[in-house]
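Rest of the complex left out; these chains stay put.
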Amino acid sequence: MISFESDYITGCHPEILKKLAETNLEALSGYGSDKYSESASKKILEAAGVTDGAVFFISGGTQTNQLIISTMLQEYQGVVAAETGHVAAHEAGAIEYTGHEVLTVPGYDGKLKASDVKKFADTFYNDANHEHMVFPGMVYISHPTEYGTLYTLDELKAIRKVCDEFDMSLFIDGARLGYGLMSFDTDVSLKDIAKLSDVFYVGGTKVGALCGEAVVFTHGNTPVHFVNRIKRHGALLAKGRLCGIQFDTLFTDDLYFNISRHAIEMAELLKEALKEKGYKFYIDSPTNQQFVVLDDSKYEELSKNVAMSFWEKPDESHTVVRLATCWSTTKEDIETLKTYL
Amino acid sequence: MISFESDYITGCHPEILKKLAETNLEALSGYGSDKYSESASKKILEAAGVTDGAVFFISGGTQTNQLIISTMLQEYQGVVAAETGHVAAHEAGAIEYTGHEVLTVPGYDGKLKASDVKKFADTFYNDANHEHMVFPGMVYISHPTEYGTLYTLDELKAIRKVCDEFDMSLFIDGARLGYGLMSFDTDVSLKDIAKLSDVFYVGGTKVGALCGEAVVFTHGNTPVHFVNRIKRHGALLAKGRLCGIQFDTLFTDDLYFNISRHAIEMAELLKEALKEKGYKFYIDSPTNQQFVVLDDSKYEELSKNVAMSFWEKPDESHTVVRLATCWSTTKEDIETLKTYL
């Protein structure tokens, strides 16, 4: 059995384990006040070109989304997202749990369009009843999206422009950010992400860490008493070192970028292998997640040897599956896969 | 500088690091469905003598308290706790964030009394206005408490009895459970905890893990769709293996109990050292947390070489500090401390 089930099937990059072991007996203060968290923050801010920002480490993605959205929105505001966005579709109502509505616009292979957001906001403000509606206060996008696709720099700028026009903040969910930045097919840099967003996060869980996401407030806009708010949301780790050491390692010697690039290279090999065998792609993804349409019989057969993620049923007799690469995927894995295709 | 600041100053027990490294490249499914989580659950249930229960792993204590309390209470109910209880005093309103009130009763060195809980419930039900009040639906106790003290078996039984009388569930916060069970001065076993409570958790973060608490529903009473609820609360780790492997290691060959016992032994040496030097104890604690009253000048002097936790100011010229031992405390640490006392 070979697994391409997700990008969180293995533990963490060996460098992280090594660093955890090296620092294991150092006595450090808790709740993120340790020197590794501080060092990691500095490195991330520097890499992102942020001079007036702050970094906080949260253990997982849904928690991060929940925390950012609910602390940055006013109570009368909701967050605009593609209908396929993670916050809209796959977080079991975690955003609504905080009292905020996810205001959906159409998704195009996982992406939203600036023009749709503008239309939504225009319609809202033109409605005489808008005091009886939820104000659009933030735009949420994931980059890469849940479908592995990427925004172009122009698209991001267009979204930013709409945000400025309607006084909305822009939140970029970077659960898989590394795979986006290291794609062969992108013109968006980490500095662009930081410059264009009000807040984003650098995903760790899906990019080589055991757990952890690094939230970056980009323009001196950290919500007041943010540590208190993290605590209140149940999201403050006592051993803040766990995330601090991991991100400090990932942002030393470009490890985060190098392992992301490796996953992209493996994804390219994967795509080639699939194409050679005539597999049909559901979506053209330039990142580490690949979506393939299978005959149900083929799906059943392949499942005996290859772990994949069920994605959806486009019709009665086909199944869309996701195959993902990550830092730990090897050429041998691809070769093994080929023998089953 | 030597640190007794808390029981989460160091990383994790080396056995855990070793196991994380050994399993690092195994491809495992996410969200707690991996074999290590399954194995850890079985071991915990067996150690606790629970035949009709379930275990879930959550990354931290406040999140666990928040999750358990809000999913087990009905919306019209609150949770009864000592005024010094963690949920009442030090979680930044995390319980209220879920919409539930913490109904406080007096704390005696961190413990609540069954008789006070009974009085509270009696008063509530005798009040003709009780439909305008918050129903007491659960009793929360920590064992050990935030002051390092322990309930006796008789005290726990008395609390259970009051819970039964007023149809309240009993939740035991075991963030430091190991230190309670391995105290030289307790008659309460893990099986007692499981038998007497409706839900409890085995603390990992403060007892040798990098993070993680193992929630145990003890009598076939897991809230319906509990995984969904964990997700909704932002508390579901994608790499569930992180907690699974840690707890599987801790519950192999009695590691959890042995390292807890070690911390207790170190605490006894610490107590002796302090007593010899004439230090005054604020509370008589039979577990790993020791509370000492210092002259402010002494506090200042000692702080130069010893990291401790400020606890409170009992008067103008004194300070109460906490010194904690844990799995990583060594005899040498105690000896070093002695040179500063």
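In this document, chain identifiers A and B correspond to the written order of the chains, with residue numbering beginning at 1 in each.
In this section, contacts are C-beta pairs under 8 Å (C-beta built on N, C-alpha and C of every residue); 3 or more make two chains touch, one makes a residue touch a chain.
Note that this is a predicted model, so its numbers are computed, not measured.
S.K.: Assuming all chains share one sequence, and 2 are in place here, what does the full complex add up to?
M.R.: This complex, considered in full, is made up of 4 identical copies.
Rule of thumb we're sticking to: only the chains that are shown with their structure count from here on.
S.K.: By how many degrees does subunit A turn when fitted onto subunit B using C-alpha atoms, rounded in steps of 5?
M.R.: C-alpha superposition angle, subunit A on subunit B: 180 degrees.
S.K.: Rounded to a whole Å, what is the gap between the Cα centroids of subunit A and subunit B?
M.R.: Each chain reduced to its C-alpha mean, subunit A and subunit B end up 33 Å apart.
S.K.: Show which residues of subunit B lie in contact with subunit A when the two form their complex.
M.R.: Those residues of subunit B that touch subunit A are 1-3, 5-6, 8-12, 14, 17, 20-21, 23-30, 59-67, 91-94, 97, 205-206, 210-211, 228-229, 231-239, 241-242, 307, 328.
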